[in-house]
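Every protein chain but one is kept in place in this view of the complex.
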Amino acid sequence: MELIFKKLAQISASLLFVILAATTIVLYLSAKPAIQEFGAGFLFESRWGVEETKNVSEVVPNQELVVDGEDADDFMEDEDDFIDDEDFVTDDDTESETNDSEIIYGALVPIIGTIFSTLIAMLFSIPIAMGIAVFLSEIASATLAKPISIAIELLASIPSIIYGMWGLFYFGPFIADIFGGNTVSLLVAGLVLGVMVIPFMAALSRDAIGTVPDMLKESAYAMGATKLEVIKDVVFPYAKSGIIGSIILSFGRALGETMAVAFVIGGVYQFVGKVTDPTNSIPVVLANSFAESSGLSLSVLFYLALVLFVMSFMVIVVAKHYLLRRK
Amino acid sequence: MRLIMNRLFIIFSTLAAVVGLFFLGWILYTLCAKGLAGLSLQVFTHDLIDGGLRNVIVGQLIMSGVATIIGIPVGMMAGIYLQEYGGNSKLTEFIRDLSDVMMSAPSIVVGTFVYAIIVIPTGHTSGWAGVLALFILMVPIIVRTTDDMLKLVPIELREAGMAIGASKYHVTMNIVIRYAREGIMTGILLAFARVVGETAPLLYTSGSSEFWSTDLTSTFPSLTVSIYNLATMPDEEMVQLGWTGAFLLTAMVLIINLIGRYANNKQRR
Partner (left out) sequence: MKNMMDVQDLTFTYSGAPAPSLQNISLPVEKNKVTALIGPSGCGKSTLLRAMNRIHDLYPGHQYDGVINLLDSDKKGYTDILTLKSEAEMIRLRQRVGMIFQKPTPFPMTIFENIAYGLRLSGVKKRAALQDVVEQSLHDAALWNEVKDRLNDDARGLSGGQQQRLCIARAIALKPEVILFDEPTSALDPISTLAIEEMISELREKYSICIVTHNMQQAARISDYTGFMYLGEMIEYGQTDNIFMKPSKKQTEDYISGRFG
């Protein structure tokens, strides 16, 4: 019994390793055809699903799959267009090899879209989340702080799809009214992501600030410091690693988020000229096109998933680095 | 000057809190206003094909439930290994790191993995594929909770158990786990709440069905995937049903969270 139990525990623990290793390997193997086809240039190629005839240099096909002029007000239609095009492309797949032409896939648009929407989310959420954290731990009275803290923690658990829906139907039009442009855009996606991570980041930061001993704060006040000075000089430096950790974890969450973004980014392969233009992000590409892909176009999606996996892996490594230093 | 800066700072923080809470309140208000508008008995008695949500709610609960039932022993055993058997070796630290990496992996990537290993070979989406995706998301959370909760069990308790001649297995199962039971239960509830609201990993693993089904080997009804589909339909009524689903989903998640929180508080007293 004793031995079986120990073995079972060991097996369970190693299962974690197996799953993670299997994920990496399976993603890599599935992505292999695409990796061999496009190599690292995939990351810097902006075209997606565009047919290019070989031996003809610098063919300038219409770079965007979706016609530029088409308004994204009703983006579902766009999405349908896009899927249709994809189908068309995949049907073409077999022909293309005999025809001396190939279909170019590049990840640059969704990579840029992912990074920028995450950055906008961070720019928006960091000041607000820090404000909430400071308000809860240093400004509000206990009778006010407690219910708000609980509310914030509960809000952090709301499924991300809810944020996406709200973004599509309410927040997107609201932003479009203020900044102009489309109701689905990079800006809306970034802001919805920001709203989504606010409770998460605020709760983690408040916990980090909560570890600052009262006596330490009191001794700064006892030297005649104001609240701002106590927070700036004592509280933040003391809780620095925890706060940075919370920001990085939120960054990771926003980076890999699918549903909050899928509704509001537009899902079009198009570089953004303005932040109010629609574009695409890696998780959204994956969510929208998986079921309709096969062959090389499917392999390309696995390549994208691998890229996203590596990106989030790097984020967690950095986060661990910071959180470890606290110990 | 110092005092003015201080005033401004306090005003800014308070304002930030108000703005943040305003957005979150806005979301909740929208959810309630739109969700309650479409709430009727029909939602619970009819399947999606007939304009209700019965099959997708049950489907979502079945998938999350099965994932939890498989996830609990695996996650807890792994957590027990880390605390009780692993010691402070490099290996345990490595496994902890792996668990954290898994916990932060984008859920859509987990979906692609399951797609590759189940959906492609079998040729169709299935409930089991959805279960596996949710299981993978859930295990690291349970590992973490178990690990953290067992860490709080005083070492003396283990030594006392060993001292009266109990085996490690007995000490772990009868003393350590019992001591940490409420905390682990809370963690599992929260993990369940987390996966029950997942959409991305189910999109092309379980897919979703409009019909009643309890057969996990075929495409399976999912509430979250249905919400996504409904919300992006041009038909007003469908969108309304999507909001109702979103309301029910959120209510479910929040209630589970509150139960977990309540249990945890009770234990602390």
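Points worth noting:
Letters A and B name the chains as they come in the text, with residue numbers starting at 1 for each one.
Assume a contact is a pair of C-beta atoms (placed from the backbone, for glycine too) under 8 Å apart; a residue touches a chain by one contact, two chains touch by 3 or more.
If you're wondering where the values come from, they're calculated on a predicted model, not measured in any experiment.
Among B:6, B:218, B:240 or B:264, only B:6 touches the chain that is left out of the view. Residues 141, 213, 215-226, 229, 233-234, 237-238, 240 are the ones on subunit A that touch the missing chain. Touch with the hidden chain on the side of subunit B covers residues 2-3, 6.
By definition in this document, only the chains that are shown with their structure count from here on.
The distance from the centre of subunit A to the centre of subunit B, with each centre set as the mean of the Cα atoms, comes to 19 Å. Taken together, the subunit A residues at the contact with subunit B in this complex read 1-2, 5-6, 8-17, 19-20, 22-23, 26-27, 30, 76, 79, 127-132, 134-136, 138-140, 148, 150-155, 157-163, 165-166, 168-170, 195, 198-199, 202, 226-229, 231, 249, 252-253, 255-259, 262-263, 283, 286-287, 290-291, 301-302, 305, 308-309, 312-313, 315-316, 319-320. For subunit B in complex with subunit A, the touching residues are 2-3, 5-6, 9-10, 12-17, 19-21, 23-24, 26-28, 30-31, 73-78, 80-82, 84-86, 95, 97-102, 104-113, 115-117, 136, 139-140, 143, 167-169, 172-173, 190, 193-194, 197-200, 203-204, 207, 224, 227-228, 231-234, 242-243, 246, 249-250, 253-254, 257-258, 261.
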